[in-house]
Each structure stands twice: as C-alpha cells, then as structure tokens.
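All protein chains of the complex are present and in place, except for one that has been dropped.
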Amino acid sequence: MQVDQTSTIWLAVGGILVFIMIPAIGMLEAGLVRRVNVINAMSKGLMAFAVFLPAWFAVFPLYYHGVLSDGFYPTGEGVGVPMYVYGFFIGAFGAVTLALIGAGAPERLKFGGWLIFSLFFSLVQWPLVSSWIWGGGFLSNLGRLLGLGDFGVLDFAGGTVVHAYAGLAGFIITLLLGPSLRRTRLLTNGGLSPLIYKEHIEYKYAELQYAILGTILLYFGWFGFNGMSTVTVSEQSQYSIGNTAIAGSLAGAITALLSRIHEKTWNPVAIMAGLLGGLVMITPLAGFVDIWASYVVGVLAGLVSYYGMKFMERYYFIDDPVGSLPVHGFNGILGSALVPVLAKPGLAPFAGLIYGGSPAWLGVQLLGMAIALSFVVATTYVVTLLLVKAGFRATTEEELVGLDVVDHGVERP
Amino acid sequence: MQVDQTSTIWLAVGGILVFIMIPAIGMLEAGLVRRVNVINAMSKGLMAFAVFLPAWFAVFPLYYHGVLSDGFYPTGEGVGVPMYVYGFFIGAFGAVTLALIGAGAPERLKFGGWLIFSLFFSLVQWPLVSSWIWGGGFLSNLGRLLGLGDFGVLDFAGGTVVHAYAGLAGFIITLLLGPSLRRTRLLTNGGLSPLIYKEHIEYKYAELQYAILGTILLYFGWFGFNGMSTVTVSEQSQYSIGNTAIAGSLAGAITALLSRIHEKTWNPVAIMAGLLGGLVMITPLAGFVDIWASYVVGVLAGLVSYYGMKFMERYYFIDDPVGSLPVHGFNGILGSALVPVLAKPGLAPFAGLIYGGSPAWLGVQLLGMAIALSFVVATTYVVTLLLVKAGFRATTEEELVGLDVVDHGVERP
Amino acid sequence: MQVDQTSTIWLAVGGILVFIMIPAIGMLEAGLVRRVNVINAMSKGLMAFAVFLPAWFAVFPLYYHGVLSDGFYPTGEGVGVPMYVYGFFIGAFGAVTLALIGAGAPERLKFGGWLIFSLFFSLVQWPLVSSWIWGGGFLSNLGRLLGLGDFGVLDFAGGTVVHAYAGLAGFIITLLLGPSLRRTRLLTNGGLSPLIYKEHIEYKYAELQYAILGTILLYFGWFGFNGMSTVTVSEQSQYSIGNTAIAGSLAGAITALLSRIHEKTWNPVAIMAGLLGGLVMITPLAGFVDIWASYVVGVLAGLVSYYGMKFMERYYFIDDPVGSLPVHGFNGILGSALVPVLAKPGLAPFAGLIYGGSPAWLGVQLLGMAIALSFVVATTYVVTLLLVKAGFRATTEEELVGLDVVDHGVERP
Amino acid sequence: MTLVMVRAVIREDKLMDVLTALVSHGFTGATVYRAQGMGGEGGVVSIRGSARPVLIPRTVVEVVTDEKRAEEVTKIIMSAAKTGEVGDGRIFVIPMSAAIRIRTGEFLSE
Amino acid sequence: MTLVMVRAVIREDKLMDVLTALVSHGFTGATVYRAQGMGGEGGVVSIRGSARPVLIPRTVVEVVTDEKRAEEVTKIIMSAAKTGEVGDGRIFVIPMSAAIRIRTGEFLSE
Partner (left out) sequence: MTLVMVRAVIREDKLMDVLTALVSHGFTGATVYRAQGMGGEGGVVSIRGSARPVLIPRTVVEVVTDEKRAEEVTKIIMSAAKTGEVGDGRIFVIPMSAAIRIRTGEFLSE
C-alpha cells in the first residue's frame, strides 16, 4: 500500500493539535478548583498522556484490527495512512477522554487511585468502547445486526466516545467519592464553621487565569479534534472546521448573555462553559452537517451549558466544580442524538431525519449510545467502588489540606 | 471544481495558527494592565472570536463574492480551496483585528459597550473594509479605476487590513474614552493622592508573565498569519516564513539594545514591543520581498517601536498601556507604505520602486490606505461616541475598582 | 527544481512547532528558579530566537552548502524544499539549543554576557557543529574519511546536535559561574544564615505552574522536532511520531513511580524530568527505530533522568536547578550512542548491532560524538571564561536580589 | 487623649461590609492585612498520624482611634462581621503611645 | 486578667512546627501573617554602590493569651522555631487592653 501523503499530514497535525488538549484539561481544572489542588490538577493533565499513550500503542492494534490492514489505515483504494500515525491520532482522543474524566472528579481521589483507574481505562475500557464505534466494532454495524438496515452508530469526532463517556464516567466517580466537605455541609445545612469556610473561600477562583488558558488551548486543539477527523482533505473539511469555529463561539456568546441576564455580570466561567459546551455538542456532528446547523447547535449548547450548570449547582451531593457533567455529558449526549436528525446526505453516509432520512437510524444511534454509555457507567462504577474501598478516597483532613501537599509535596506560598 | 489538497491543508493549518492569536492578545493585554483588569482583558480575548466568528461565517460570502466562485476560493485552474476553509482563514484575521482594537483601549470601556462595538465591527466594518482589499473590492482595483494602470492596494497579510486598522481604531476609542485617572492627574500635574497612587502602583506589571506568554503565542501564530498567506505552497512560502522569522526577531533584539542604552536595563516590555512591532511591519510585505529586506524592516521596526512607545508616553491624554498605536498603528502603516517600494518582481505582481517599479503604484497604495483607514477612523469615531453617550465609559469609581469586579464579578485575592 | 509541496508543508509546520519550544524553555526555567529570576528566565527564552534567527538566516547557507543546491534542499529527484523553509526548520533547532544552554546556567550570568555568548553561538559555534553532522560536513562522512565504510554520525533529530550539546555547554557555564550562594554554603557546611535562608526558601517552586506549562509546550513542539525530521511524509513518519509519543510518556510514568517509591510523593518535578528525558533520549533515534524500541528507551530514560537528577543534587558545586545536565546531557549522549545499536534497516541507512549491523558504525558514531562535543565543551569553556573575566558573573549581592531587578528592572510584588 | 489600635481578625468576605460600616460611621482610616487564622476546635487535622493545623483565610482590619471611641469602633465591626457561626473572629484592642501623620508630622489624637 | 499579644517573627518553614507545638500545649488560637524581615548583619547588599536591604521571607505568628501564660507561649515558640543559626527571629510581647469574640461579643480573658 502507498502512503497517502496529504491524509498523513492531516492526521499527524490533527493528532498533535489534539495532544495539547490533554494537558490543557489539567489547566482548565486547575483554574476552577481550590488553590491547594492546582498542582494536582495540572499533574493529572500530564499523567493522562504519560499513562495512556504507552498503553494505547501497545494494545490498539488488537482492538482496532477491524479498520487496519497491512500496516495502514485504509482511506481509499491502494493508499492509506501508516498505522501508527492513525493510532496516534485516535490515541490522543483517548487521552483527552481520560483527562476529562479526571477533571470531572477533582480534589478527592488520591493520585495513586487515579493512576490505577487510568491503567484500567487505557488498557481495557476506552480501547474496547471506542473500537465498538470507531474500530469497526459491533456498534458501527448495529443496524445490520438488528436487521435495521446499514445504519450504525455514527460519531464524527467523539460526542459519545469522548465527551458523553467522560461526562458520565466523571459523574460516577464524583458521586462515589461523595461530596467535598463544603458540599456536605451545605447539604446538611451546616454553617460557615472554620473548616468549611476555608474550603468555601478558597474556591474564589484565585487562579482563574489558568482556566482561561486551558480553554484557549482546548479550542485551539479542537480544530484538530473535529477539523481533521475527516481523515482525508476534502470538501467535507470545510464543514468540520467551519462548524467547529461557529458552534463553540456562538454557544460562548449565548452563555455570556445568559450570565449577564441572570447574574448581572459577564461571568467568565459561564463564557468558558459555553465555548466548551458548543464545541462538545458539535463534535459528533461537525463533518456531517451543513453550516447552518452549527448555528442551531451553538444556541442549543449555550442553553444546555448554562442552565445545565445552574441546575447541577443545586444538587450538593454532586460535586463537579469543573462542570463536567453538564458541559461534556449533556452536550455530548444531545449532540450524538442529533446526528441521525441533522446529518446531510453527501457529508454523512446516511440522510438525517430532516433530509427525509429513516427513523430507524435514530433508533440504532440511541440504542448504540445507550449500550456504550451503560458499559462505561457500569465498569467505572465497579472500579471506583474498589478504589474507594481500597482507601483512595482522600480523608476529610487530606481534602482540607489539599492534594498538592498530600500527594505531591508541593506547598505554594 | 476540485479540492486543492495542499492549499487546503495550508490554509486550514494557517487559520488554526491565527486562531490562537486571538485569545493570545487578551493574554498580552492582561500582562500590561492593572491587576484588577486581568480577567477583563482575557475575557475580551475570548469574546473576540465568540462574537466575530458566528457573525463572520454568516456574512462573508456577501462581502467576499468577488473572490469566491462555485463554493471555492479559486487558487488556480480548476482547483480551489473550499469556501469555508478560506472563510475560516480570513475570518481568524478579522477576529485578531477585533482583539487588537480591544487591547488598544483597555480598562475603561464597559464590557457591554465593547460587545456592541464588536457586533458592528463583525457584521459591517471589518467585512466591508477587508473586502475592499482582499475580497476583490474597489481598492484592489484602484489603479484601474483611476486610470493609473493595473495597480491595486496590496497588503500581503494585513499591515493595513489588520494592524494599522486596529492601531488607529484602538487609538480613536482610547481617545474618546479619555485618559484613566492616573493619566488625567499627570496631565493636570496632580500629585500622588491616594486614588491616583493606587492606579499608579498597580501598573507595576504584577503579572507581566501573561504578556510574555501572549507574545509567545502571538509569534507562534504569526507563522500562520504571514507564512500561510501565500495560499498555495510554493517558493514564495519560504519568503513569507523566513521574513517573518527574521523581522520580528531582529526588531526585538534592537529594542532590547535600545532599552539597555536608554534605560540601563533590558526592559522586557521593550523586547516584546520590538518582537511584535517587527512582525507587524513585515506583515504586509512578508511574501513580496526578498530575505535581505526583512533585515531592513527589522531594524526599522525596532526603531519605530521603541521610540514610538517613548514618544506616546509623553502624551498623557492618550492612554495606551499596551502600546497599540505605536506597535500596530505606526508599524502597520509604514510596512504597508513600503510594499510598492520593496516588492520584488516574481514574488509580488508588480515591481517595487527599488526594482525600477512605477511611482504610480506608491500613489495608489497610499491613497488606498488613506481611504480604508479614514473609513475605519470615521466609523469607529461615530460608534464610540454613541457608546460613550450611552454610558459605557466606566466611571472613575468603576475604573478604580477595576473591570474584573465591575463587569465580571471576579475579585482575585 | 520543483517545490515538493507535501515536504514543504511538513517542514514548515515542523519548524513552527519547534519554534514554540524556544520560549517554552524559558517558561520551564521560570518555574524552577527563584521567584526573583522568573522574568529573567522568560526573557532569555524570548532572546534565544531574537538573537539566533537573524544571525542564522544570514550565515547558514555558508555552513550548509553541503546539502543545498540551487536554492533548494534536495529531498529527491528534481523536487525539493525551498532553502529558507529548510533553513527555518533547522534554525529553530539551533535556537532551541541556545535556549536550553541558557536554562542550564540560570540565575548567575548577567544578561549582557548571555547575549554575547548567544552571538558567538549563533554566528559560529552551532552553525559549525551542526553542519558537521546535518549540513554534509565531515562527521557525516567520518567512516569514509577513516576508511571504515560508508558510516557517518547519524543523529535523527538532535540527540547530539541539540541535547547533549546543550547539556554539556550549560554544564560548563554553570561550573565556571560557580555555585550560587546557597550551594556554596551547603558546600562549606554553612548554616541557615539569613541570606542563604532567603535563597533556600525562595526555591520552593512558588511558580511551578510555569514549569508545567513549559513542559506542555515542549512536548507539543517535540512532535515537530522529532516527528517532522523525516523531511518527507512517508512510512518513516509513523515511527518518528509514534516513538516520540511513547518514549516521553513512558519515561514520565517511570519517574513518577520512582518519586513515589523514593520520596513517598508523586513529585511533579520528577514527572517533568521524565517526560523531557524520554523525549531527549528518543530524539536521535525517533525515525530510525521500531516502535518496541521506544518502550526500551522510555524505561531507560526514566531511570537515567530520575537517578541522574538525584545524583547531581549531591554535587553542590554543580548548580543546575533545571536538571539540564542529567535530563538533556545524559539522555542525549546515551540516546545518540544507541543509534548504531537499535537502528532498523529500512528506516535508517545502516543496520544497528541488534540487526546484525557492523560495530564499526558504533565506533564512528562514538568518535564523531566525542569530536563534536569536545569542540562544544572547549569553545564554551573559553568564551565563558572570558565573560566571567569581563565581569558578567553576577555578584553575590546581585544574585541575592535576583536578576529580575538587576537586569530587567522588574520587581513583582 | 490616649489612642488605641483596634485590630479585628475577620472573615475574608466580610471585609467590604466592615469597611463600609466604618466609613458610614465616620471612620475613614484603616489598614488591612491578609492573614490566616487557626482557632477553636476543628483547626487541626491529622495527616498520616501527625497533627497538622489547618489555616483559614482571614483578613485583619486595623483601626487606630482614641480610647473613647474604641468601643464604638468595636461595635461597628462586630455587627458588620458577625454571622453567628464559629469562626467569626476576634477583636483585639492594643494601647498605643503615639500616632503621627507622615505628610505633616503632626501628632494625631484621633 | 491582663491579656498580651505574643508576636513571633519566625522562619517560614518553621510555621507548622510552631503551630503544632502550640496546639499540643493547648493553645489553639493564632493568627498568621506572611512578612519579610531585615535583620542582623548580612541583610544589606550593595548594588551599583548604593546600599539595598535584602528582605528575607518570614512568617509572623500572633497568639493572644493572658499575661501569666505568655511565658509558656514564648517558650513553646522558641523551642519549636529555633535552629541556632542567625536569623531564627524574634518574639515580641505587646500588652493589650481587651479582646472580644465577634460571634458572641464576650470579652475574653484568655
């Protein structure tokens, strides 16, 4: 087989852009947690690829043999992308997923426990689940298996495989870890006793700038994430890129406006939630839909992200300061569900409902998502339970002092 | 039409690189303003693309129809770049312009007012002005319209369309906002009364590191900005890239030296002004001139940037802590004016004066620049006046407390 | 000659990625030095390219004529990469080397002295040494010169030309500057007197986050550094990229583990040393070895980086807070020495020992490395000695107050 | 007239309330410090068996005034800083022997 | 009972030791400040001919207690903060006239 040079450049550059998103998620988390957990958050960003990539390169050919042939990822007749370039591109998505899960359950899981989860994720969970959809696995053929036509679960760049996955897994972990001291007290209507006050006051976004930097690097990398998921450089590339530019931006503008309306302030955390939420929702759709659809998605994602975050804040037992469940979970699920609705023939292999497509696809898509995500939830639940049992939940004392000191021996003045 | 794959990669990657410059300008501003405006500066960086991109994708085909055909940007015979990839590339330049204007008028315009200006800029002002030069508009045909030959305004990557534009627009806004408290007192020879002292002392570059980070990301992105403005990958690409590497660097070395001479210190703010000033001045020339010219430009830009900043500091009524007018305005204008002087035949469509070119081109170029920039100045003036009238000028009190609290509700310890 | 478009994109993008590593090294240094030297460290990162690039573009055609022909870098029959694109790519490596040397000798060399060294480095030292190996110079033909066959020194992306070079040069400078006050006192068993206590306490990694950011940008850029050193896009590209992804990550995981074992904490500084050490060791090998080899390299580099740093810490007269000698020097030398051992036929021009290759190559490689590095050490020694004689060693007082104030006039609160 | 220094250790987020209350009662001068406090039960946690005090972010407001008005200042601060929860802080009153305005050199008595 | 404020200027890295020692002796309240110190010989360097004081990072621990226990507090701090090297710091004892708990308004006598 011959090397398809332009596709290889496309995926190599794409993988590099996605790569920077991995530690950027650590930056984002660092800006939204207590000051005493900043180094812990950034370290998780580094370890996400340090653990995932070596594991992934060793195992992905086993899981992804369905789409590899002869050392190449076949992109056409007689030409292809060398296997390890393709593996690098896909692997970067996996490490992003891992980093996102980490950000969804910050401040209370000890580092050793997190690394054990990371190993399970890297060797088994993600390779398996992602291969079901992207590696030629059974969910990509679900329609045929069920006798519902050629339809399979379609996920352009990871609405389900990355974002809904991470949002739900992070949610399960954060739930099993139990809320932080602050949340517990709010839950039990306890007052501002010294210790809880300490937690409370240290959430004042003392280093919000890192969250902004993380958001910048994430948006930048997302053009590789979505933009280069077309694999080949084609007319489709203009949609994967243009839609990404529009949906994230518009959603950020929407949440900015909503924060102004409801909070009388242009809340930067809301702006970031919107930008990222818009990017998440367009992810599964980016190369499959027309430009106008990204405006619809942008507005929807703005609403989902803003009200989703406000909604979650009420439930004190869910301690998700980064907004992982609303931003990644909700938007990822809704975006994935919209694929069989908005997909444009010519861009996607099948037509969406609004283009007169078959409702069977929607059924296949939703069923497939449910299967994949249930598996993620169930296995994450079991592993986390074991970790909590094994003592990797930080004690109240450790939580208070902060993981920077407890896990990393770093005490910044 | 067929997709020109290498050009499409070139412009997609270029657009992504330019994209990161947009929020990087917010970082740069954050490092040079008072500590109480850091989050405001970074938020403007985020909103620059959040507002501009959705607006731009909706309107640019109307303004740029002159260079689009059949859903493609025609780069040659029968091949082309898909329209929305081209639109993304150009659009990123627009958002950079908007972010630069914001950085040129920091700390005194309330966020709501800034967003209103952003809308006007995104829907009307920039699409119109940029299309005159880059979209096949009348300034690109000015010579023919005036019967002065085939000459048009040539601006390789935005010396006029981006930098002179932003430098002048920011200047107008900063002028109409009136100087900050500190400047006002210096102006009226008032002393170090508590309030003015507060402003004074908080300008001590407490977080200069963000300006350095911003500068790094800007230089990085500038290789897409200038480097990939060749549209196709050709011999010209080595000039657009090489000249960018040289001119910015050399100008930074020059300003470093000048600061050592005049201030007895290697002033990091001067170094950054030089690096960026050199990049600005080479921008309109990058792909049109030979390598040696970038050395000339580097030296010139170093002088203009350093002495320009020192010169502006005397005029207390111009409150431009980021140095937008000298760095972007002066260098942008001078660089653009040098196009018909230094352009090398074979690289540029016409020969510059030093290669025996026609003085008519210089006339056309200067006239065209004057038309474009006058329009920018006039419309910016009107819109800003309305905003000031509408109460979007921060009051002295708000200015003192800082926009982070006033506009974003963020108070960092 | 015709422009090879895909190679030109590959090297342009590669050069841009390598470019961001230059200032990133300043960030890395900033996070590991005393708080009063942060701006100095970042400024060195900026000046590394501000000085190097203008010098380099002027002189490289003289040194590199061995691989240039007719304005192109010949990559094949009748096609090529435009000379200044190639020059930009290689030049970025030179500026990285310069920045690394600076980071290896922080906090005690005054800025003016550093700039003088930078000029010598940029005009003479690096162009010369690098051309011996990469520019068709005598070390690339050493085997033939010695009658030992076609073998030459092979250095895929700069194990010797960049990392061993920088590690040793930085070591020589730091040695000649003499240890900092803190080290001196530890050396003479002096106690915690006020001044030495001040130094001691300010090494508490107050701004460790910049080191993490620097590491992130370095890893990101390293995909251009190693990944795109294949020049053409080919099957080799999957090794240069895949091996880079694996070796750095695995080494980071190893050092994390080692720090947990020895220090009972997941030390972020150790993690960074591992990530960078792994990248360094794979650098000379990246495109020449099979995927499995990067696992071997990852483990080796983890061990070398961790124990190397611990080993150096004992020798108080070597004051290398950034770990430049162990991370860049040791790993760079070992990685380069492994080329004639691990090189896989088909990827590298000759077979390594384990593939039945000739031991003569190993001899040629080691001899060549010794020649190049001895020259670096000797010339660096002479120049530094002159600089110290000329008074560019900061006095104890200046050292204490910090170079931010002394050299840059910046005093952050 | 004797001067005293009223030094209140308060919750960080009560600062603006306290200052505003002071100003509205005519006390326009104060110096403010960031500090950390250990106090009451709950301030010590044990990490791996060894006790480790937990420091809580605090703000200290220092108002110099004459002895007679000290009680008023104390009351103003107390009512503005109080939440009723453990950890509201303390007010310390310290006698002074002199206060001088640098600008004029005058000795202050209020 | 008269109260005093014991104010110790200590090395930054002795803070946890000092606080732990205080707590283990039953003194659970303290307020902590970051500061910088100039002191003893070696605190002044000359940069380009002009003297420039070098400030060393310090932590200040403030414990209010009654006069009789002040000596005990002083001793606890001294033994925990001492290294024997120049620069260990100072302890200052300042008389106070009142201490009030904001939460309850009660006057404290210990």
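Labels for the chains are A, B, C, D and E, by order of writing; each one numbers its residues from 1.
The rule is short, and it goes like this: a contact is a pair of C-beta atoms (placed from the backbone, for glycine too) under 8 Å apart; a residue touches a chain by one contact, two chains touch by 3 or more.
The model shown is predicted, which means the values in this text are computed figures rather than measured ones.
Touch with the chain omitted from the figure is made, among D:Ile10, D:Met38 or D:Val64, by D:Val64. Where chain D meets the omitted chain, the residues involved are 3, 5, 16, 19-20, 23-24, 28-34, 64, 94-103, 105, 108. Listed by residue number, the positions of chain B touching the unshown chain are 191-195, 197-198, 201-202, 396-398, 400-401, 406.
Touching the omitted chain from chain E are residues 4, 8-10, 33-41, 43-44, 50-53, 55, 58, 60, 74, 77-78, 81-95.
Basically, only the chains that are shown with their structure count from here on.
Chain pairs A-D and B-C differ in how many C-beta pairs are in contact, and the one with more is B-C. Here the CA centre of chain B is 49 Å from the CA centre of chain D. Counting only residues that touch two or more partner chains, chain C has 6, 9, 13, 207, 213. Of all residues in chain D, those that touch two or more other chains are 12, 34, 37, 39-40, 43, 52, 55, 57, 83-87.
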